[in-house]
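Pasting a structure here, questions to come.
One protein chain is absent from this view; the other protein chains keep their places.
The first chain written gets the first letter, and so on, giving A, B and C; residue counts start at 1 in each chain.
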Amino acid sequence: MDRYPVKLVLPVQWGEMDAFHHVNNVHYLRWFESARIAYFAAVGLAIELEARPRLRPILARGTIDYRAPVTFPDTVTVEATVRSFGTTSFVMGYRLHSQAQQRLVAEGESVIVVLDAEGAKTPLPPELKARIVALERGAPPP
Amino acid sequence: MDRYPVKLVLPVQWGEMDAFHHVNNVHYLRWFESARIAYFAAVGLAIELEARPRLRPILARGTIDYRAPVTFPDTVTVEATVRSFGTTSFVMGYRLHSQAQQRLVAEGESVIVVLDAEGAKTPLPPELKARIVALERGAPPP
Amino acid sequence: MDRYPVKLVLPVQWGEMDAFHHVNNVHYLRWFESARIAYFAAVGLAIELEARPRLRPILARGTIDYRAPVTFPDTVTVEATVRSFGTTSFVMGYRLHSQAQQRLVAEGESVIVVLDAEGAKTPLPPELKARIVALERGAPPP
Partner (left out) sequence: MDRYPVKLVLPVQWGEMDAFHHVNNVHYLRWFESARIAYFAAVGLAIELEARPRLRPILARGTIDYRAPVTFPDTVTVEATVRSFGTTSFVMGYRLHSQAQQRLVAEGESVIVVLDAEGAKTPLPPELKARIVALERGAPPP
């Protein structure tokens, strides 16, 4: 699975640059997060805001490789995929592309742990896993 | 009422500077917000996160006067006061001081409207108003 | 002059919401800033990052009226205009529209002061003023 089925196109904002005149590193994580949330929505892993959602995805680990600095003005494309499954977790991959530079500017990965309403790690529901597999295989999101 | 009874001391972070090498204007609003929340806590205007809090303070209007740029490294002091009351609202004032420059660097004001659990504007409860008046007069927060 | 000749379409990101489940107020200022920078670019008020640019626009005052909360998912349109000129300053207006709500969600205004390379207030160059007037009148940006 390495197709990046979810893709967002996001404008770089001037104010995202820091004193080095590059987009500050924190904004890459925001972009990855936006792609992750779009992926969750596509597979029905509801980002419920109730006090006790049935399933709550939690970020356990994140990695980011910065390939090239991004500067304003630019538009970036951020893509997300699910790379592998654990019992109570799964691994997502991200890719960030700059339109102005026409190149890959960052890659990332994160481990998502799934908690139940009590906050305990819980096995991935088979229907959620099936929807992820279908999305990765190219099925349109349900 | 112009005593600024609530005061926070906050470090300037390098990453808050933008490409002009000044703290970006959005961070001033974050600092004012932090002072506002501290004020709310001091008068028991709970920042409840339940689905339907009894009272919900809403930001209706904000003004900010930038007196001088702030740069890293520095530590700022941000202060909050309640300037006046309306029927279903009140006006807060803010003041931002730079330790490195030993001067006032910004001032601000915001109008806070109070909503009830249904989201309708509601008169300020007399006990809330009394706690604000007491705090402004120098009474220790309850 | 009230035409808002500059317009940006920006996606709301999930992580821009705060614990009240609304887009946090600081992000409105970021959106206004992005529209302001686009306006500056359209009239050749270079956002130069050299140590001593010939002209440096400085934010002196900002006002924002929050009309309705914005939530994810949504796409906002932010527009900018120049409302009036002072000797060494001009006033910009902003308007924020929510596609999901099909309504105006915020309005804002800011006073921009123009500094010279020495950091002193300087009269607006006539050619800059002419380009702004042309843009407001509907001339395509040069």
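Definition applied: a contact is a pair of C-beta atoms (placed from the backbone, for glycine too) under 8 Å apart; a residue touches a chain by one contact, two chains touch by 3 or more.
Source: prediction; values computed, not measured.
For the chain missing from the display, the contacting residue among A:Arg30, A:Arg83 or A:Lys121 is A:Arg30, taking the whole complex into account. Checked against the full complex, the candidates C:Gly15, C:Gly62 or C:Gly93 give a single residue touching the omitted chain, namely C:Gly15. In the full complex, subunit B makes contact with the omitted chain through residues 8, 10-11, 13-15, 21, 30, 33-34, 37, 41, 47, 49, 72-73.
Residue-level contact of subunit A with the missing chain is found at 19-20, 24-27, 29-30, 33, 47, 49, 56, 58-66, 69.
Within the entire complex, the positions of subunit C that touch the omitted partner chain are 14-15, 17-19, 21, 24, 26, 50-51, 72.
Going forward, only the chains that are shown with their structure count from here on.
At the interface between subunit A and subunit B, over half of the residue numbers involved are used by both copies, so each side presents largely the same positions.
In whole angstrom, the spacing between the mean C-alpha positions of subunit B and subunit C is 24.
Here the CA centre of subunit A is 34 Å from the CA centre of subunit B. Residues of subunit A in contact with at least two other chains: 14-15, 21, 72.
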